[in-house]
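Presenting chain A:
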Amino acid sequence: MDLHLSHVSHRYGGVEVLDDVDFTVAQGHIVCIIGPSGCGKSTLLRLIGGLEKPSAGAVLQLGEPPADSRNPLTYIFQDFALLPWRTVRGNVSLVLEDHVLDQGARAAIIDDVLRRTKLSEFGDAFPRQLSGGMKQRVAIARALSVNPACLLMDEPLSALDSQTRELLMDDLIELWSREPFTACYVTHNLGEAVRLGHKVIVLSRRPGRIREVVDIDLPLAGRSAERASLEALQERLWRLMREEALAADQELADA
Partner candidate 1 sequence: MPEGPVPQARSVAFRGGGFAPRPVGIVGPIVFVTLLLLWELGSRTGWISALILPAPSAALGALEDLYRSGLLFKHLGASLERLVLGWCLGTLAGIGVGISAGLFSLARAGVVPLVSAIFPIPKIALLPLFIIWFGIGEASKVATIFFGVFFPTVIAVTGGIDNVDRGLVRMGQSFGLRWSSVVRKIILPGALPAILSGFRITASIAIILLVAAEMIGAEFGVGAYILMAGNLMATDQLIAGVAILSALGLGVGWLIGRAERFLLRWRG
Partner candidate 2 sequence: MQVSSRIRRSVICAAIVAAGAVSGGAWAQEKITVGALRFTSHAPTFIAYERGYFKQEGLDVELKFFQAAQPVAVAIASGDIDFGITALTGGYFNLADKGALKIVGGLFAEKKGYKGMAIMASNKAYAAGMTSPAKIKGHSVAITQVGSSFHFMTGMIAAKYGFAMSDVSLKPLQKVGSMIGAVKSGQVDAMMMVPHVAIPLDKAKAAKIIGWMSDLGPYQVTTIFTSTRNTAERQVQVKRFMRAYKKGIADYRAVMLNQKKDPAATEAMVKLIHKYVYADRPYEKAAPGIKAGAVYINEGAALDVGNVKKQLDWFKAQGLVKTKMTYKDLIATGYADMFDVPK
């Protein structure tokens, strides 16, 4: 299943947030969306997942999601959004409980996603006992458990320190390499975008318009070895964004 954003515009009251955004997320690809703060990245992600309705244009699913997908468009949040009163297993189980599954099948799915996110030993721990990186791995496990057709990731690594971020990026790449998934990845971190994106969409400051689409043809798994070309790419993206970021920074909130 591909996702196509067809001339999407959005406004909150009188404020124009997104203007004629149009791109496609191809199956098995990770599309990174970057832009200065306040450019409407997170709004765009909420529109894609159906948590908000666009003022104009449409978000289209091209083709049917896989039959075993329980929640085709699945979010991963910046603040993890784990229920503090449920254990790791309980948090994954939460999103399966509304589906018809017998006890054994549900347990098998939970075991599988915990194994894939290297959390098997921590099934009975409560969120407060986990580090930030582990919490986000729980959130990823929870997202994987519903077999998403497309992951919608909203700055998933922003709340983590830089070392943990590196480790988690490696984990994501490993996950993708074993079983490629489709994802929309919103970030303001250019390093993450060039490491994880097959395609990087650069948005302008508010109202967010597509300034440029950069395709990165390097295979994900080999990118950590290609520091030089990644640095050059990152530099290019930064040049694209710098002016916008500067202008956005000097805007008054709600001005």
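Selection rule, in plain terms: all candidates are chains of the complex that A comes from, given by their letters.
Everything that follows uses one rule, which is that contacts are C-beta pairs under 8 Å (C-beta built on N, C-alpha and C of every residue); 3 or more make two chains touch, one makes a residue touch a chain; residues count from 1.
Computed from a predicted structure; not experimentally measured.
The contact partner of chain A in this complex, picked from the candidates 1 or 2, is 1.
Listing the residues of chain A that touch candidate 1 in their complex gives 49, 51, 70-71, 73-75, 77, 79, 81, 83-86, 94-95, 97-98, 126, 128-129, 142, 146.
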